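Structure below; questions to follow.
Shown here: the complex without one of its protein chains, the others still in place.
Each chain gets a letter, A and B, in the order it is written, and its residues are counted from 1.
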Amino acid sequence: MLRLEKRPDPSKTWGYLAPVLAVIATMIGGGVMFALLGKDPFEAIRTIFYDPLFSEFAWYYRPQLLIKGAPLILIAIGLSMGFRAGIWNIGAEGQYIIGAICGAGAALAVYPLESALVFPVMILCGAIGGFAWSMIPAILKIKFGTNEILVSLMLVYVAEQLLASMSLGLMKNPEGFGFPGSRNLQQYASAHNAELWTGTGIHLGVVFALIAVIFSYIMLARHQMGFHIRLTGESPKAAKFAGVNPNKVVIYCLGFSGALAGLAGMFEVAGPSGQISIDFNVGYGFTAIIVAFLGRLDPFGILLAGLLMALTYIGGEIAQSSLGLPSAAIQAFQGMLLFFLLALDMLTNFKIKRTNTEVRI
Amino acid sequence: MDLSAISPTLLVASLMVAATPILLAAIGELVVEKSGVLNLGVEGMMITGAISGFAAAVLTGSPMIGFLCAALGGAALSVIFAIITQYFLSNQVATGLALTLFGLGLSAMLGQSYVGIKPPASVKLDLPLVSDIPVIGPILFSHDFTVYAALTLVTGVWWFLKYTRGGLILRAVGESHDAAHALGYKVVRVRILAIMFGGACAGLGGAALSLVRVPQWTEGMTAGAGWIALAIVVFASWKPARVLLGAYLFGGVAVLQLNLQAAGVSIPVEYLSMSPYLITIVVLVVMSANRSKSALNAPAALGRVFHASR
Partner (left out) sequence: MKLKSILAGAALAMTAATGTLAETTKVGFVYVGPVGDGGWTYEHDKGREAVVAAFGDKVETMYVESVPEGPDAERVMTDMALKGADLIFTTSFGYMDQTINVAAKFPNVKFEHATGYKQSDNVSVYSARFYEGRAVQGHIAGHMTKSNIVGYIGSFPIPEVIRGINAAYIHAKEVNPDVQFKIIWAYTWFDPTKEADAAKVLIEQGADVVLQHTDSTAPQAAAQAAGNVITFGQASDMAAYGPKPRVSSIIDNWGPYYIARTQAVMDGTWASTSTWDGIGAGMVGIGEITSAVPAGVKASAEALRDSLADGSYHTFTGPLNKQDGSVWLKAGETAADYGDEGLASMGFYLEGLDSEVPN
């Protein structure tokens, strides 16, 4: 019989090996699924994983990886901070929406004023919007001990309704022939979050995502707050003895993740997306939760996990158009990849032991 | 504006129907959470149940076999979650989200050849005379059998949690898995059974949509019902009777909103639609502010990973 034994320290070897194994397992599982659907499994796998990076048109796809990955990474970095401390913000989707509404709102309020100040103000408003939205669960948690998982989740739906209301009412484009949706900020020079270097996919949101990765690394490794966060997560009691103020940690973690999610929303609405519309949010806030765990809550791990997720999205779309795979198969394939990654991650923290004694699991 | 067009009797009757799918999914999730597991994959299990049930009912011509297969389908999907979280000790939040993603994709693939087909009609209670009694008749005696099945299930879960030894063990596991383990209870086994029960209920809820309430199959047809079920469990502060209340509240707001519109009342639909979520938050706050009481309800080990070191 087999038994799990916790390793004293996470295994470095398995840390690298587990994701590789997971990807291989997914390729096998996904290949079987694609074969059942009547598609060439090797071609399908190659299209999803290889084509976006190395095919003839990779010069176009590679920058797209950054565009797709940046919001995931930015949000996941924020979330990981809280997850480490055992503070579960799963409402990043809502904070993302509110950040976008506030950022776009700031721009639309002063439209068509062209000024170098517009964009910085939008950034500020986006961050404050996300921050404020995340302060609702934070304050409720501190004041009343309310569970932040549930409050932040509920607020996602509230934010979605607000978004619908904004795109049908207050922010509706007056020149849009009555269709829902705001003006397109891509056509408003001062508010447009354009690529910094054309064709590279690098807009300010990508830069912020990279800064967030580095900032969070330094924070966790060097700063006292990072230490408090880790301590709170590992042992709340020990943290208390060490004089950590738990309320401060709650405010900091939720606020930080809210602000980053808000920023991600703002950069998206001002750049790649362009406008506030009913379907503006496409689930980045939820996908980022998965990205945070895939990256093992480690800043650089999240960077890689975010890019991997982006790869499956982009490769999946290519596979749809060139192989005629249904989008449902891509969704199931992504789900499969996540299952394997999450499951095999156990090997970094546990050893499998053969035992002959009674099994206690 | 013509409010007299709204019949309170029909309103209550139709909110009961509207609430049934989310009620089924919510009561299942309640049991899962009572065992200390947070499964955010309700939406994925619901839609898998919706297509499994639909396909089985169409193939066999029997709605009953459909419901059975829906429960099996939901439970089968939940087994993936159970294995990964209980044996591979993964994070439950992330695994639940992945389960939803997988379930949505899987169901769409399974359902490709079932678009645009009519399912066999489900069984509706129609007692001569009794169903025709004014007010009481439409509310109590003229529903599809799923409405009664859901109510029976809620009662059953309430009784199980409150009065049986099994219910006690389940709650113990949800409160403190270490203590339960020390007492010799099989924590993992209990949780897996609870997860599968939750999956089966979510599957039934999905079939209540695809076979009764809508009835048809289309990709993504649950359209967020699974997430509402999660909200209801919280709203209910993990109490079966309040799950019923919560499901009727959410179902009621949805139906009332449509009724007001049809009667020509200009209402800001978005704000009315967000009200159940806001109410849930208020309930949460009130509940948690009153700590002594809430401590008895919220499973203390909710979402925590259990590993028996010895």
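Just so it is clear, contacts are C-beta pairs under 8 Å (C-beta built on N, C-alpha and C of every residue); 3 or more make two chains touch, one makes a residue touch a chain.
It should be emphasised that the depicted structure is a prediction, and the values quoted were computed from it without experimental measurement.
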Given A:G30, A:G105, A:G258 or A:G274, the one touching the chain that is not displayed: A:G274
Given B:G66, B:G111 or B:G303, the one touching the chain that is not displayed: B:G111
On chain B, residues whose C-beta touches the chain left out of the figure: 5-7, 10-11, 14, 17-18, 21, 108, 111-112, 115-118, 209, 213-216, 218-223, 225, 254-255, 258-259, 261-264, 266, 269-270
Where the missing chain touches chain A, by residue: 57, 59-61, 64, 67-68, 164, 168-169, 177-181, 184, 186-187, 197-199, 268, 272-275, 277-280, 282, 313-314, 317-318, 320-322, 324, 326-328
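Note that in this section only the chains that are shown with their structure count from here on.
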Chain A and chain B: spacing of chain centres that average the CA atoms, whole Å: 28
Residue numbers on chain B that touch chain A, as the complex places them: 38, 40, 80, 83-84, 87-91, 93-95, 97-99, 101-109, 112, 188, 219, 227, 230-231, 234, 268, 270-271, 273-274, 277-278, 280-281, 284-285, 288-289, 291, 298, 303, 307-310
Chain A - residues contacting chain B, complex: 4, 6, 37, 88, 90, 140, 143-147, 149-151, 153-155, 157-158, 161-162, 164-165, 168, 286-287, 289-290, 292-294, 326-336, 338-339, 342-346, 349-350, 360-361
